[in-house]
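Excluded from the complex is one protein chain; the other protein chains are retained at their positions.
After this line comes subunit A, so read on.
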Amino acid sequence: MLDADFFRRWMTAAAASVDREAERLTALDSPIGDADHGSNLQRGFRAVTDALAKEPPATPGAVLTQAGRLLISTVGGASGPLYGTLLRRTGKSLGDAAEVDAGQLAEALRAGVDAVRQLGGAAPGDKTMIDALVPAVEALGDSFAAARTAAEEGAVATTPLQARKGRASYLGERSIGHQDPGATSAALLIAALVDASAETEGDGE
């Protein structure tokens, strides 16, 4: 079972990955975006980890709801409301349970991804974070590791696509040949689930 502590570790692991990969995310965002994706997410996830360390919420749902709210208010770019909505809706779907199982997380994350699709209007193939998140949710029923692989493959598969959402879409065909920064950071978020669960091995995750 996954408790509030697991979800705090997930957010902490995501923040660490974003820190580690910030330069790469910003570099990916340079040719087709406005070169701020890494630094924007760094600011957001630092705010999340600071708040979670200061006053740890008691339930999985509350951890994600608070993290989402903070991302919306601190990121400053489109990824703030998108990731914020993803986590907040996932958190709301988990409700007040003190512990959830991996299947419940998969279902909640599916609701979160649906909310992101509704907010941004992106569909699979539009060269957005959706291209990493949708396959990740599909694979989450198997294992976190499978979800990570699916998300990473989904992110890599955005390279030949033409962007149809966001600033990159103004570039038309010139957006082809670049891996989408949002799909790349989404894969980091999913991969952080593996990091968070690695720390629980032995206590019956």
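As a convention for this text, contacts are C-beta pairs under 8 Å (C-beta built on N, C-alpha and C of every residue); 3 or more make two chains touch, one makes a residue touch a chain; residues count from 1.
Everything below uses one rule, namely that contacts and distances are computed from a predicted model.
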item: Protein that the absent chain corresponds to, by UniProt name, given "Cytochrome c1", "NADH-quinone oxidoreductase subunit N", "ThiS family protein" or "Dihydroxyacetone kinase DhaKLM complex PTS-EIIA-like component DhaM"; value: "Dihydroxyacetone kinase DhaKLM complex PTS-EIIA-like component DhaM"
item: Options A:M1, A:A16, A:I72 or A:A111, residue touching the unrepresented chain; value: A:I72
item: Option from A:A97, A:L119, A:A145 or A:V194 whose C-beta touches the chain left out; value: A:L119
item: Contacting the left-out chain in the complete assembly, out of A:R8, A:R88 or A:R148; value: A:R88
item: Absent chain, residues of subunit A that touch it; value: 34, 36, 40, 69, 72-73, 76-82, 84-85, 88, 115, 119-120, 166-167
